[in-house]
Structure formats: C-alpha cells, structure tokens
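The complex appears here without one of its protein chains, the remainder shown in place.
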Amino acid sequence: MTVAPPAKSSKQAVVVATYATLAAVPIVAAALILAVGTDLGDAGREVMWNIAEWARFLLYASAAVLVIVIAYGYYRRYELWRLGKPESRTDNWAERLKAFLIYGIGQGRLPGDLYASVMHLFIFWGWVVLFIGTAMLTIHDDFYHYLTGTTYLGYSLTLDIFGLLALIGVGMALVRRYLMRPPKLRLASLWDDAVLLWLMLAILVSGFLVEGVRIAATELEENPDWAGWSPVGWVIAKVFTEAGAGTGLLQDIHQAFWWFHIPAALAWIAWVGYGKVAHIVLGSANIFTRRLSPTGAQIASAALQPITDFKNPGVARLQDLTWKQLMQVDVCVRCGRCEGDCPADLNGSHLTPMGLIQDIHNYMSEVGPRLVAAQRKDGQEAVAGERTIAGDLIPADVIWDCFTCGACEAQCPFFVEHLSFMVGLRRRLVDEGTLDTQLSDTLMGLSRYGNSLGQSEKLRGRWTEGLDFPVKDVRQEPAEYLWFVGDQASYNPAAQEVTRAVARVFNKAGLDFGIMYEGEKSAGNDVRRVGEEGLFELLAEDNIQTLGECQFQTIVTTDPHTFNALKNEYPAYGGQYRICHYTELLADLLENGKLKPARRLNHRVTYHDPCYLGRYNGVFDTPRRVLKALGVELVEMGRSRERSYCCGAGGGHLWMQETGRGERPSENRIREAVALGGVQYFVVACPKDVSMFQDAVKTTGYEEEIAVRDIVDLVEEALEVEVPEREATGSPRESASAMEV
Amino acid sequence: MSQDVFVLVEHLKGQLTDGTFELLGIGREVAPQAGGRLVALLLGRDVRGLAEQLGAADVVLYVEDERLGDSVPEAYRRVLAGLLQEQSPKLTLLPTSSLGMDLAGALSVELNLPMIAFCKQLAVQDGSIVATCELYGGRAVVEAEIPEGPGLALVLPGACPADKGRSEGAPAVEEVKPSVDLAEVRVRFKGLIEPPPGDVDITRQEILVSVGRGVQREENLPIVQELADALGAALSSSRPVVDQQWLPPTRQVGKSGMTVKPRLYLAVGISGAPEHVEGMRDSDLIVAINSDARAPIFNVAHYGAVADLFEVVPKLAEAVKNRGA
Partner (left out) sequence: MLDIVVPIKQVPDLVEELEIDPSGTALGLERTRFVVNELDDHALEQALLLKEKHQAQVSVIALDVGDVEETLFMALAKGVDQAIKISGDFGPAPDNHTTARVLKDVLGGLSHNLILTGVQAIDDLDGQLGILLSSYLDLPYVGLVSGVQIDEGGSKATVLKELPGGVKAELELPLPAVLGIQAAEQPPRYVPVSRVRQAMRTATIEERSAAAEGNGHIRVRRISKPQVGAGAELLEGSSEDIAEQIVGILADRGILR
C-alpha cells in the first residue's frame, strides 16, 4: 500500500519558514548596511563594464524583438483556444484578483510535496528578484541614477543572495529530476524539462561568473570594502585572483562569460512565450479565470451546461471544449501533483489526470493549427490527423475509470478543472452507447423506476416499516424538514438500518420531518457524472415538480451526492431550496440542546470526509463538531479534508463493473485508518460509504481491528435511544452491489 | 378426429432425449382420459431402431428420410403437418425445445389447431384439453383449456418425471411414407458448431455449485467459488452469468447450455426460469439459496433458503471447511 504521508502541518511550517527567510533577506541587507555605516557613499558600478557600446543597442534591439517573439507565441496559442466554445470567466474581478495574488504571486497551492515546494519557492523568488534587479539596473542606467552608495550595496547583497537561492533551487530540481526521479515526473520532455533546467543553471552560473570576474578586475583591489556585499561574486573573484589571472585576461574571460550569459538569458525569456516557462503567464491567467464556486457548483462552468446540440453532444473534437478548457491544457507543466491522491491511479487504471490533460495538449498542438487554418479558409471542415477525443484519443476505459472525486482538482496549483473534461467525454460515450452493460442496465432502471437499484418505486418507503412510529408523507401534510432519502438509503438493506437510525434520532429530537415516499426519485447526481445528461434532467424535473407540491422549509439528506445535486445543480432547473446535510442538522440539534447525549463516548475514531460533502461542498468542520459533541477521540488520517481519499463508489462506479487491476481505493483507505493505530471506528457520513468500507474491512481482513459506523450510529449510542435488536449488519457486498439487480 | 394422443419423439445424436420420455409419461396419463391410443411419432434419418425404447406408447409411427437427419425443423414440420392432417389426433404433445418451439406455432396455423404453450400439466376433461401453464417467468399459473379439441401443446421440461415414460412394452411399429415433398424445404442445414472444449465438463461433476443473476457482479464470483472449492465442486451457472461473460458458455446449465444430473446441485442466486430448470431438475439433490421468496427455483428444489447469498454462502463455506477439518 501507499503509506499515507505525514500530517501537513509540519510542511506548512517549513513553507512559512521559507517565506520568512526570503522576506528577511532584503531586510537583513538593509539592516547590515545601516550597521556598517555610511562611508561607502560612492559605491556603485559601471553598468556594462568591459562591453562594447554597440552591444547595448544590440541588447535593446533584441529585447524589442523578444517582445514580438513572445507575443507571437501567445497569439498562436490564443488562436487555438479560440477554437473552443465561449464560456464566461470574467465576473467578480476583485475575487479573481485576490485569487491571483494568493495562488499566483503567493504560490498559495504549494504545500504538497515539501522538497518541491522549497525548490519552487527558491527558483520562483530568485527569478523574480533577479528580474526586478535587472529592471532596476536598466532604470538606473538609462533613466535615473539611484543605485549608488548603500542603496547599491544593499541591492547587490540582496540580488546575490536571491541568485544563490535560485541556484540552490535549480540544483534541487536537477537532483530531483535526475537522482530522486519521482514517478510523477515521467512525462518529461527533452526541451521543456531537461534543456530548460540546464539552461537555467547555465544562466545563473554564468551570471555569477560575469559578476565575479568583474569584481576581480574592478573591485577587489580598488574597493575591497564594496566587494564583500556581493558575497558570491566575491568568492568567485577570489578564486580568479588566487589563480593569478591578470586584468587583461580577466577582461577577456569576462567578455566571454557575458556573451554567453546574455544570449542564454534572452533565450530563456523567449521561452516565456512558448514552453513550460509560459506557466508564469498562463498559470496566472488560469488562476485568474478559475471557477470561483466550490467544485460542487460546477454548473457555473460551461462544461456542465445542459446539452443543446443533440446531434453532437459531449466532446468529440477540440471545438467541443470551451476556450477555458483549451487554455487549461496549455497550462499544465506535468508536475504530477494531481496524481498523488487519485484513486484511479492507485487502482492500476491507465487514467491519470495529468496524462489526460497532456494528451489533449499534445493533440491540440499537433492538430489545432491545421484546424485554425481550415477555419480561416472554409469553416469547420475536418482536417488531416483529426481524431475523436472521447474514445479514440482518450480511450473509453480511461474515461470510465474516473471516480469524479475531485482530488486532482484540489491539488492542481493552477486550478485545472479535470472533471469538466471527464463529464464532457462521458457524454459523448453515453451518446454512442460505449458504456458497460451493468451501467446501461442501471440507467435503464433509473429512467424506468427512478432508482438505481432497478426496484419498483412503490417499495421506496418500505424501510419505514421497521420503525415504531409513522413517518409523515410530506406530499400529504406539511413538515418543517423534507427528508430526501436517496436510493441507497431507501433500498439497500445495509444502508436501511442507518436510515432507520436517522429517523429514530430525528424523532427523538422532536423534529418535524417527512419523506416523499414513491414521489421521490434519484436526485441524479451521479447520473450526471456518468454523462447521461438527459436522464439527469428528467430526474431533476420530476423531483422539482414533486418538491413543488410539498410544503416544507428545509430539505435534509444523508447522501452527499443528493446534497450536491439539490444544492448546486437543481437551481439551474428552477429548484431553489434550503438544504442541509444530516451532519449539519445533527450538529445543530446537539449544540442547541434538542439532542442531549446521555453520556460521553470514549471511542477512538477516525472520520472519512465524503468527496461530495467535503471537497465538493466544503463541509469539513460540521461532522467533526458532531463527533466533538459526543466526546469521542478523533484521530485524523493523513489524507483528510481536501485531501480525503475516495471510497471508489463515486462517478457512477457503484453501477459499473469493477475494472481495477490494483488495490481497491476503499481497501487502501481502511489500511490508512488501521495504520493510525488503535482506532476502533471508521466513521462515515454517506450511505454509500457504509457499504463500501464494510466491504473493504472484510476483504482486508481487519474485522478485528476496526469497524465502520455511520455518524448517526454514534449519536444514537450516545443518546442511548433504545435500539431494537439488530439483525447481523448486512453484508457489505450486498449493499455495495445491490444496485445492479 | 380420432381420440389419440400423439407425442413427438426427440432425439439427439442417436439418443432419445429425456423430454421425449416426459412427454410419453404425460401422454400415458392423458390418452386414457381422451379415450384414445398413445402414438409416438419418430422422425429421422435412420431411426427405426429407437422405436424399441418407446415401450410406453401404444403405437410408434416412424418416418425415415435423409432430409430429416439434420436439425432442420422445417423438414419436420412438413412431414408432421401431413401426418397430423391424415391422422387428426385429439392432442399432440411437443417438447418446449429448440425443435418443438420451431414446430408448434407453425402446425397450429397450418392445420388451424389451437395450441397451448408453457404447459406444466395436461388433462382431457369432458372432451376439453386442459392445461396448467407456468407463465410470466413462473410468476403466474394459468389454467387454460381448448374446448372440444383437437389441439397442440408445448410441454415444459420437467412437467413429468422422465421415468414415467420409460416402460417396457411392445408397441406396434409402423412406417409412414411422407406425403409431402421434402425437396421444398427452404431451410438448409450447413453444419453443427460444437462449444469450445478444454473447460471443466460440468455434466460429469458429482457436485455443482451454480450461480445466477443474484451474484450481481463478476467480482462477487470468488465468494461462490470459495464454497465450490470447499465442497470439491465445479462452478456452473445460469444464462445471464454466461451472457455477461463472467463464465464460459461451457458452464451454462439449461436450454441452450448443458443438462446436468449431479448428486448435489446447489443453486445460488438463481431464480429458476424454465429454461434453466430444464437443465438441472433431475439432479439427485437440489438446494437453492435465493433472496426472492417468489423465485420459481423453490418449486424444483428439495431444500431452499430464502436468504441473502452474500450472507449465507460464506458461512456455508466456512461450515463445510470446519467439518472437513
């Protein structure tokens, strides 16, 4: 198994410390200068010393050409993005600017892999400061002389240190790429990753050499007090003078290094318009145009908009993606962070979020320009080399392997929205009928009976028969809370026991609640995720109509998937509701005293964040508040909250044949929980999780060590509500799969 | 119209099928009710010899023709139509088999004879043909009649123990020349395609653990396999499991699969559609586990448990292993 990484707090500390160090550099430089005194007033240097005057003009001319070269690079990509469909991402500028500052300038999504974070911070800030330094020098040289005396020395010291940090960063990158070789770096490109990195090393080294040789020739003897303020340059100068280089030789060497350093630096700058370095601009642009709502509210993105073109649904060609999606494939720098928590990757699938983005990127680079040319000439004709994206470029099994858990999106430093691709691709496959028979049977059942278990809708409310109090039919009489029960909780025998526990606890709290019985249909969350958009609409319309006929104030559900659909996706179809997850309701009831625990529970437990509750909707703290109110000892798994690891049922996988060739995600998760040591209960807050993880506990053989319990189960235990004699808890298999009858 | 009851004899590769004896068994009961003889119709290429085994019949009429040798129902239909036209029996029994199903409807139309399908029981009462039929996948029992007769019946496998149709006797054996020209048969036989060999031969197993739709997903098969291993049994299945390609066709029990007679047939998650029951009903001991109390498998099983297979099967495997240890 993959061992869960340690808690991230220590990592965050290191990243913060790195930031503090970086920020301290100019401050310390300034302080030092103040401390040393003011007798260095004439300090300074001749810009472009030892270099012919015409070189200056050549340099400026090159800079002008570079601007054009870079602009052309972006224009070429921009033309490709324009192949895509429109999508609005320019609302709420303030929020977008904030995102850019936090995640762009601030590198806010770094703390993932500690080594890589420090490495990137060093390179990033080193480069930024060196760039600013160069700009400052240009201003000083051409417009306004100000880099003199102490200012110059502080400037010199700061730049030297940041240059050194950049050098360390590049060194770390080389060590990582060539010695550590993490598998996620496997998609390296020769030019964009290898050559680029060596080029950066060459720029830094040659820069220091230019500086060192200049110091050896001009400062070491004449102004030794100044030389120490360029510590790296000073060391190099020392080396050259110790070696006995004379002024003439030093001048020659200096010129050679300079003529190497400048073209190398220019080449790197040109790179900003083309390869990996473009992420400075594209990453920023992508962060600026990111989806501002939580993952769940994806309806805001054009990728999940209802299908309007029935002749051509989903994603077959580049033109079927939006400009935003096309821009995203250009942003990816193959860092591989999206793979880290991807359950499909662990499961031995060929799917990796990075691979998906890169495949489309490479394809767009190859075929896109031809499409642009064809469009200019004669419209939308197909061009040579064009392939169908869904099913050909990206094989169908890869598309189906995604659990839509969103772990990739939560990791991407540039906010690439992988899931928007998945749903579009699946829509195409569904339209073509390229889906497994178990899934198509389930979808048939859903369209016929409104539930994914293929059972009669008349049986939907039958679980209430095991209760000793009646449950209101909210279609007949008003209730404060309308409980949207969901398919699994209604039909799956293993989940039904939890459903009844919820009813008992609600009843105990005196809650005024009711259900819609056979009027309820699947909310359709995962129907949408498998790309069956028409069926989702049908289910949503039916539910919205039935809900419209009921009198209630708030909808409550135990199912995070239902929660997500009702909350984020029904509004677009005219269904606006107040909705809460049962953990939110339980937390309120416990905190306002309507539910009074009779005793504190002494269990040691861990809590699993359901993808569609946590990552999708940001509900992380509420379930923990419930656990706190019960008095249990909560031990967090390494992968918790945004990093929570999918149970393997999402994205319609409960309805498909298992295709995994490796360890099941749920098994990996149970091992993670067991590795915490001494955890009695694996607490879940999703009907699907109960069965998925009970199954995994059995198959991993940890039945003695750990048990899966729904959070309401613990609440009920703490309340000491009389629990009717339980039948042996349903077998997880039955529950995991009772859907494909 | 005569009062005779006719039975179509079915044979494969020179062997009479069990279905034939079942029909004879039923015919043996019904013929006296009708007040006529039990007549076996034996058609084929070289079938005279098989007549000896048809002791249950009063008369065996046989037709031999080169073109009756292959599995071409149309040839049978033409000969039978002529024969039934001439003899006009009260009731003709056909098996619900690949052959019988391709004959009954056509004869019904051609001879304008009413017919009843899915018959589990048959009787002649006051001159009417009365049948009890298993319809709607075994979810309903329909009692239907052909007032007066004559008529045709498609009889479900297992309607009667085959042994009732296996009796000694010396029926009159008469050859009949076909009154029709078989050259007009439009369907042409090209060959037989045998199932790929190499897998377990489930027809030779003493114990079979058989799995059906109730297993729900391929990944759940190991649960059942474990029980089979504990029992030293082979795994067989009903059609849906083979259609899903979870098991090879060689493991399929039933109409288009194998007919098996193990000492123990343990049916797990099999509802027991007639097509399946046909292939296993003669097993010495049938034990069925199914969560649906309405499943027709419980009608054929000796012992049944209305329970969740995922609960019971692992427990059972464990209990068997414990006993072995």
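In this document, chain identifiers A and B correspond to the written order of the chains, with residue numbering beginning at 1 in each.
We adopt the following convention: contacts are C-beta pairs under 8 Å (C-beta built on N, C-alpha and C of every residue); 3 or more make two chains touch, one makes a residue touch a chain.
All values derive from a computational prediction rather than experimental measurement.
**Q** Considering the complete complex, identify which of A:152, A:323 or A:449 is in touch with the unshown chain.
**A** Counting the whole complex, the residue in contact with the absent chain is A:449.
**Q** For chain A, which positions touch the chain that isn't shown here?
**A** Contact residues on chain A toward the absent chain are 307, 310, 313, 430-431, 433, 435, 437, 439-440, 443-444, 447-449, 454-456, 458, 532-535, 537-538, 728.
**Q** Please give every residue of chain B in contact with the chain that is not shown.
**A** Against the missing chain, chain B presents residues 12, 17, 70-74, 97-98, 101-102, 104-106, 108-110, 114-118, 130, 133-147, 151, 154, 186-195, 207, 231-232, 243, 249-250, 252, 255-259, 263-264, 285, 287-289, 293-294, 296, 298-308, 311-312, 315-316, 318-320, 323-324.
Going forward, only the chains that are shown with their structure count from here on.
**Q** Give, as an integer number of Å, the spacing between the C-alpha centres of chain B and chain A.
**A** Between these chains, centre-to-centre, one finds 60 Å.
**Q** Touching chain A in the complex: which residues of chain B?
**A** Touching chain A: residues 213, 216-220, 223, 244, 308, 310-311 of chain B.
**Q** Inside the complex, what are the residues of chain A that reach chain B?
**A** Those in contact with chain B are residues 437-438, 493, 657-658, 728, 730-731, 733-734, 737-738, 740-741.
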